[in-house]
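With one protein chain held back, the other chains of the complex are shown just where they sit.
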Amino acid sequence: MVKEIVNQGVAINKTAFSYRFKRDMKKNYSLYILIIPVLAFYALFMYKPMYGVLMAFQDFEIRVGITGSDWVWFDNFKRFFADPYFKRNIINTVKISVTSIVFGFPTPIIFALLVNEISKKWFMRTVQTITYLPHFISLVVICGMIRTFVGSDGIITSIVNFFSANPVDESLLNNAKAFVPIFVASDIWQSFGWNSIIYLAALSAVDEQLYEAAIIDGAGRIRQTISVTIPSILPTITIMFILRLGSILSVGYEKIILLTNAFNAESSEILSYYIYKKGLISADYGLATAAGLFNSIINFAFVAAANSISKKVSDIALW
Amino acid sequence: MKGKKFFMLAIAVSMVFAIASCGKSGDNEATEVVKATLSSTYPIETDQTIRWWQSSPVKENDKFAEFLEEATGIKVEWEFPADSGNASTAFNLMIASDNLPDVIQSGWANSHGGPDYNLDKKIITDLTPYMDAGIMPNLKAYIDEHPELKKMMTSSTGRYYYFPQILGDERLASFRTWFVREDLLEKANLEKPETLDEWEQVLYAFKDMGIETPLMAKFTGWQFKDDSPFLACFDTPGDFYHDGNTVKYGFYEDGFGEWVKLMAKWYSDGILDKDFLNETNEHWSAEIINGKNGAFFGSIGGNLGTYTDAINPQTGIRYTPCKVPSSKKGEKAMWSSKDFMVKAVGCAVSYTSKNKELAVRLLDYGYSKQGQILWNFGKEGVSYEMKKNEEGREIPTYTDVIMDPAKRNGLTQGEAMGLYTRAGMPISVQSIDYLFQNYKYQAQKDAIEVACGSRKDEYALPLGICNAEQEKKLADIITPVDTYREETISKIIAGKLPIETLEEYYKQLKALGVDEAISIYQEAYNKYLEKNNL
Partner (left out) sequence: MKRKSFSRLLFEIFNAIFMSVLMLITLYPLLYVIFASMSDANELLKHGGKLLYKPLEFTLAAYKLAFKDNSIVTGYKNTSIILVIGVPISMYLSAVGAYFLSRKDVMFKKIITKLIMFTMFFSGGLIPFYLTVRDLKMIDSLWSLILPTAINTYNMIILRTAFEGLPPGLEESARMDGAGHMTVLFKIIIPLSKATLAVIALYYGVGVWNSWFNASIFLQRGNAKWPLQLVLRQILIQNDTASMTAGTDLGDMERVAESIKYAVIVIATMPVLCIYPFIQKYFTKGVMIGAVKG
């Protein structure tokens, strides 16, 4: 190129912004055009409304909106942290969330691996179709069933009593220690089938040739799983895990409402439920937004941490 | 850190959007010089339409809407949220989006911040000038006949702000009462219990007769407050109340501790429902219908009606309503679950309405003689006819389109009533005659007579006296108090904690700031007394 000959004597600064920019445009011009609708979506529906976050710092009144409400800065947060039950709410939320991750995250993966081993296709399809059904039954009905099963003459209560040193004749839900297991176990029961779908998809995309190579090397099925299957779906697993951490403080209250009572409250009162209760007494948008913002910040911190660790250890990360 | 930069950037960007698109209508400062311009008789000649928002749906073929338009001459466009379960969300969004209809039907008396807040923030219109200019003659006439209602429907600053649902008779104030097994009473040769002692006698007798759960109860949330069984017999209701001019908190009083002791005793003796915390509707219904229970507190329509429908008559299980239990024979109970004569729900005219006078005239119609009949009974010859009732009085009597299943086109009675009338929630004076015709079982009609028998009016605090600031402070104190109370008291009653814990309970309530909550309420109540010269 003429330019290059003229500039031969001078070192070209390949890291200069304008150089990189021009090169990027030439190479990826069509890509940027392609993505305009996506960017428009985020700008319009995600960023435009984001000023709502400011409500957390206001004594927000609906009628006058953000521009008309008083600024209380960190007052809402102070009130939020000062609540006598704040610590308990956080602990309960974290307990449920961590238990749910520890037991609930691997289950769909293991299930998917086992399903993948089924040799008869019709059986595999039947298993898949049936096990994802509970996901679609409404929470109200599921909780009704849970309360029956762990009720004073429920089938699960009877089983537990059989193995326990102190049989009880009341609902297991009256026992604060039993709450988290009941909550998490029923969650897993309802969702493991549905959650396994993404892993089954990932499993189906594993290159057959890798298996063939492993078999030639003399690997048995277990060896194949360890050295071919799992590494192949590891990116999916990692990303799913990091994303899962992103809801560590976000245990929803709908199910809590249906299962909580005064006896198990010391384990079942979580942050979102408490804020909901307060909201029933006084419509306090500022406080609710502050609580939500706190939630988001903690979730974000966890994900950011997990993301950095993942980046260092492997190549896989959210950003 | 990069994170912070993004956060700031994001906020800044969206603030720009927000301010640019912020077209909130500033002030509608039409100075309120109010003079009557429309005719004072109905139907009014006009081609304007009134937009009316309420939380329950209005069907396309609604007959009542037709009748109302015919009678007043005013066409109404009905608006309602798509999901009546989320009505408050829809309501808030409506306020936030600055698109207020002319008439808004909602619980204005105890809405967020109280009536004065809604008036001052220019959400609803001050109706006092309209009252003074003679544009609301029907409501004015009714208030003149019943002056004690005036302070119930004006704000703390004495302003009129809504057209309320008024109860035409005290017996309309309560839909829930006590029911006891009549067949068991007969077997045991006992009278219907009226005092706490009599109730105890009856319940223990039932236990001896082999009844599994003599007393069914649900002790969560609001049930703890309003409907705690027999709490009023200890001279303290749940929640805040006033004794003379002093505000008190029922759960803080000594009487409450006594009640807890009694409940704990009943629990361990097997009188009280073992599942009082876990009660589901299904379990409750099953126990009652299968006769495993001796008494319960429930609603006249939804509970008693449902169960009577479901109970097999051959089992001989019969329930009969009881008076509100009191501590002394012959004396009315101190408190019961009961509404005020002026209900919290009513219609307000929005501040931004362009048809205020027309809306006021539309709403005022309901309080006239004809208006009352329209709201409660519909149209003569169609949904009601004047007939003599058992006492010889001539009252509007519902016709077959409402009462006869064969002529109702597959609707239930409730649906038919909702089609031709608004008897359940009239912007008018609700008629007791509607209620007696509404229930089909004699036990239900008996229940109407006794359900409201208490002196709650002497003790109940008026609605909406706290401003937004006070509400927030109260919520901050009371939410943890409620949480603590429910957990601790339930455990004491069920025997999981010893009775001695009650001492700690009172100390803990103090530590959580109950005294401050009481003084906040006292402040609000004093202001109310002052403004109403009481």
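Every chain is named by a letter (A and B) in the order it is written, and numbering of its residues begins at 1.
In the analysis below, contacts are C-beta pairs under 8 Å (C-beta built on N, C-alpha and C of every residue); 3 or more make two chains touch, one makes a residue touch a chain.
Note that the coordinates shown come from a computational prediction; the quantities given were computed from them, not determined experimentally.
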Option touching the unshown chain, where A:T67, A:T129 or A:S308 are the choices: A:T129
Identified contact with the non-displayed chain, of A:I142, A:A214, A:V228 or A:I275: A:I142
Hidden partner chain, touching residue among B:N86, B:S268 or B:N389: B:N86
Chain B residues touching the omitted chain (full complex): 2, 6-7, 10, 14, 18, 21, 57, 60, 79, 81-86, 89-90, 92-93, 96-97, 280, 282-283, 285-287, 289-290, 299-302, 304-306, 308-310, 403-406, 408, 410-415, 424, 438-441, 444
Chain not shown, touching residues in chain A: 20-21, 24, 27-28, 30-32, 34-35, 37-39, 41-42, 44-53, 55, 62, 111, 114-115, 117-119, 123, 125-134, 136-138, 140-142, 144-145, 147-148, 155, 189, 193, 197-198, 200-202, 204-209, 221, 235-236, 239-240, 243, 246, 285, 289, 292-293, 296-297, 299-300, 303, 318-319
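As a working rule, only the chains that are shown with their structure count from here on.
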For the chain A and chain B complex, residues of the former touching the latter: 47-51, 53-54, 61-68, 79, 83-85, 144, 147, 151-152, 170-171, 173-174, 261-263, 265-266, 269, 274, 277-278, 281-284, 287, 300, 304
List of chain B residues in touch with chain A within their complex: 3, 10-11, 13-15, 17-19, 22, 24, 92, 95-96, 112, 121-123, 219-220, 274-275, 277-278, 280, 282-283, 468, 471-472, 474-476, 478-480, 482-484, 486-487, 489-491, 494, 496, 512
